[in-house]
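Note that one protein chain is taken out, while the other chains of the complex remain in position.
Chain naming follows the written order as A and B, and within any one chain the residues start at number 1.
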Amino acid sequence: MKKLIAEGFQPIDTLIKPKTNNPWSLKDKLLLGLTPQEYTKQLFRNPFNWILAIIYAVGIPILVGRFIFGLGWATHSSYDYPWGLFLGWGLFVMVPLSASGFMMGTTVELFGRKDFKPIERLGLLNGLLGYFFAVVFLEVDLGQPWRLVYPMFVSLGPAAVLFLVAWHVATYLSVQMAELVPATSELMGWVKPKKFIKSIVLGLTIAGIILSTLHQGALGALFTYAPGKVHPLWFSGAFQWFHFFCSSIFGGLSMLIVVSTLSKWFLGWRCDANFSKNLDQITLGIAKGCSLALITYLVIKLVALAHDNEWGYLLTGWGQWYIFEITAGVILPLVFFTMAIRTNRAGLARFAAFVSVFGIAFNRLNTALITFNWQLYQEIPHWREIVIAITVYATYIVVYRAVLYRLPILYTWQGDSK
Amino acid sequence: MKKLNRRNFIKGSLAGGIAAAAAAGKAKKALAAGGDFGGYPDSMGVLVDMTKCVGCRTCEAACNKEQGLPEPDKPFDDYSVFDEHRQGGLPRRTTEKAYTVVNRYNIDGREHPLFRKFQCNHCNEPACLTSCFVNAYTKTPEGAVIYNPKVCVGCRTCMIACPFYVPAYSYSSAINPVVKKCIMCYDTRLKFGRPPACVESCPQGVMTFGKRKDLIALAHEKIGENPGKYVDHLYGEHEVGGTSWMYLSDVPFEKIGFDMHLGKEPIISYVKDFLAIVPMVLCIWPALFTGFHLLSTRKQANKEEPPKA
Partner (left out) sequence: MGLKTGKQVGLAALIAMAAPLVLAYSANGEVFELSSLANLYEGVSFDHDMHIEAVEDNCSLCHHHTAGTPPEDQMCIPCHKDSPEAESPACNSCHLIEPFSSANLSIIEKNPLLHHKMKPGLKAAFHQNCMGCHQETGGPVGCQDCHAMIEKGEKFYNTGQYAPKPGKGTGHH
């Protein structure tokens, strides 16, 4: 696309073709105003697509195989280790990283910080796609995925934490889809839907905060069902849910910085001045939020250690692993974020965000997979599990990219002007 | 501006209210379970006296036949299975083909090895039941914890939750994988007042079947009348809120694979704190955040419409 832009191509950002009175058709909008041949050519030129092609060539047969031969063939899920990478990565890592939806909605709509508006839609999209693909990962993991709606309509077990997660994720997905209706309405030229959503946006935002607080916490609470199985340093009977909720705050915000950075680097042609010029300032603003959440998280982790008197564990091998996680995943990003804010360096904040995302992923994988069953034996995912996880994640990136190409998220819709 | 805020507040509350309604059942259950359940008063149980077990595996064979399980890998009178270890050097455990297994423990100073029968303990407040979001498990008044494969989605949270590592899953099936565990022969025997197949089959009378409360009395009687023979502990009397299958041993329990760190609280107790917070958040967040909104955006509104002098 960069080549085309350099040649003077202007991707669609209005409803009407410039210099004419004819509206763009849906096909035009999907192809960004290119001809099918031009579009396909730029597809082939993009080196990222070659990597994707390899991933899909290997991954699709394995993914299909999971459904034909069952979980026993595709995973190392066992009687002792029922959960593997699909849930460990796809659910437990992706969900906190998708918390940007409610964070940005709250910042802009609830607290009225309009200076974050340029990145608001990206935050919402990050949230929506992250949750949507978390559900995709869940469907890949469930023994009987066609029964996904059972906890809602067939047989309800309301006392279970997972019941809350199921309902909330479903409701929250609807909320997030509604929050992205304005962007879609602009592209499609609808008027009423956008107006309607705008009128209930505060309600949607508050609903989003409620749902997010609870299900981010609930994912942590799931591990309170197995108090002896997660290593004590990663487990807190009293505070597990709060650890997960607090870390989701900086998780979502950091992921937003990461995604905005990747958009700046690889989709720069799509970003308009409103986005690009304000991005550094916005990044530093988000960094402030991240650092506040990080210091809070660090302290409540230490409080949990004190509460259960677990200092002795720090001297063990697992203790060293824990110290590494806290240092690399919490303290390091905290220091970098703070330095970046003080010295006004957005680049450093971006680096901190990457480290912070790693920290979240590391913490969730530790809790769900690595320190789980710490008293039994270690289990590693099957290579097929890794391949499938990469394939589904690649699809997440593909869909992400497709939406960012088209919907007015990185750029402002010019409407009927021009 | 005022009108819009009120409308939004109501809408926000409604949205929260819908979510609250969804969790209302959960709130009720959390509130009702203020104390421990303690099991149905007349529930049956099984007392396992491990001093009597000789490791003949007749119980494994009886279970296999009663539950229509697949053919085992080795005959039931093949005792080389006691040398089998799974990953991590651990002894055999229940699988999708075996609802109960007997394991051998060589104990220094004990003339013969100790044999331990392992199967679902049919807890009073089972972790599997409380963690299941499709209500697939039921604690029957007879004492058995049974499972409904027709609603199971295959999330395997029950396997995460069970402190005894009992439920197995038929990972080998692609179209109908389900949880596999001992159901105390509920459908074929317990419902009709008959003891489970393993209990009946045991040549050594290792297992005694009766009312749980009677078995507790019997167990303590046995301990008292045989001073020095048994470890003074009835495993399962209080562990994780009490289980229907209880154990007597002459060897310290931690040496023969019993987890002594489970505590007396049912697993649900560790989750209750979070469950209690759910209705709190649902009720407090709407007003709290609407308040934040009003407080933080008033400044802008005042700029647009300065207050009247």
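The rule is short, and it goes like this: a residue touches a chain if its C-beta (ideal position, glycine included) is under 8 Å from a C-beta of that chain, and two chains touch if they have at least 3 such contacts.
Here the structure is a predicted model, which means the values were calculated and not measured.
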Original post:
Among A:Lys29, A:His76 or A:Arg147, which residue is in contact with the omitted chain in the full complex?
Top reply: A:His76
Original post:
Of B:Lys65, B:His85, B:Arg110 or B:Lys264, which sits in contact with the chain we cannot see?
Top reply: B:Lys65
Original post:
Residues of subunit B in contact with the chain that isn't shown?
Top reply: 52, 54, 56-58, 61-62, 64-65, 71-78, 95-97, 171-172, 192-195, 199-200, 202-205, 208-211, 214, 218, 225
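Convention: only the chains that are shown with their structure count from here on.
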Original post:
Hey, which residues of subunit B end up touching subunit A in the complex?
Top reply: 4-5, 7-12, 14-16, 18-19, 22-26, 28-30, 33, 87-90, 93-96, 127, 130-136, 148, 151-157, 159-161, 163, 165, 167-169, 171-174, 176-178, 259, 261-262, 267-268, 270-271, 273-275, 277-278, 281-282, 285-286, 289-290, 292-293, 296-297, 299-300
Subject >> subunit B contact footprint on subunit A (complex, rising order) >> reply: 67-72, 75, 77-80, 82-83, 106, 109-112, 142-145, 147-148, 150-151, 154-164, 166-168, 171, 175, 199-207, 209-211, 213-214, 217-218, 220-222, 224-229, 237-238, 240-241, 376-377, 379
